[in-house]
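A single protein chain has been omitted; all remaining protein chains appear in their positions.
Here is chain A:
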Amino acid sequence: MESRRVHWLPEITRAEVRAKEEKGERPPLSKMAVCIAVIAKENYPLYIKSVPTENELKFHYTVHTSLDVVDEKISAMGKALVDQRELYLGLLYPTEDYKVYGYVTNSKVKFVMVVDSSNTALRDNEIRSMFRKLHNSYTDVMCNPFYNPGDQIQSRAFDNIVTSMMVQVC
């Protein structure tokens, strides 16, 4: 798919954010994601949230683009050994400013997390445990009798978990 080319998108917000950081107006981008999305089995979004809200569309692009990589990884994984068939897919692809991580549940629901590239403090293991937390919370949403499978996620508990993983906007 041609939509994979997303690198050209201008990076105004990054510069702004850095400037703010230097002035100390903003806590550093540590340990946190900038965008978290949940994608249904049929590849439509169930939930998406990004932190610099003014540039939301860019993250929608990035997440959309990552789905091809997710598909690729899953189909390659079918042949792998049991201990390698993990739900966590690892780094999907890096762009200049962001790293995109993926996770697919057994029910083929995808979690995509976009993390700032400059954020070297975030280890693979931490990303994995963030995804686990997300998955646990998603399971609770699924088991809520008032939630219809396939609907947009509007649960406040889920929202709180996601917010706790994201960069705080000052």
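Things to note:
Here is the rule we use: a contact is a pair of C-beta atoms (placed from the backbone, for glycine too) under 8 Å apart; a residue touches a chain by one contact, two chains touch by 3 or more; residues count from 1.
Everything below uses one rule, namely that contacts and distances are computed from a predicted model.
The chain that is not shown carries the UniProt protein name "Trafficking protein particle complex subunit 6B", picked from "Trafficking protein particle complex subunit 6B", "DNA-directed RNA polymerases I and III subunit RPAC2", "Synaptobrevin YKT6" or "Proteasome subunit beta". In the complete complex, the hidden chain is touched by one of A:K49, A:H64, A:K110 or A:H135, namely A:H135.
Checked against the full complex, the candidates A:N43, A:S107 or A:Q154 give a single residue touching the omitted chain, namely A:S107. The chain omitted from view is touched by exactly one of A:E72, A:E86, A:D124 or A:D151, namely A:E86.
Seen from chain A, the chain kept out of the figure touches residues 41, 74, 77-78, 82-83, 85-87, 104-108, 135-136, 138-139, 142-143, 145, 149.
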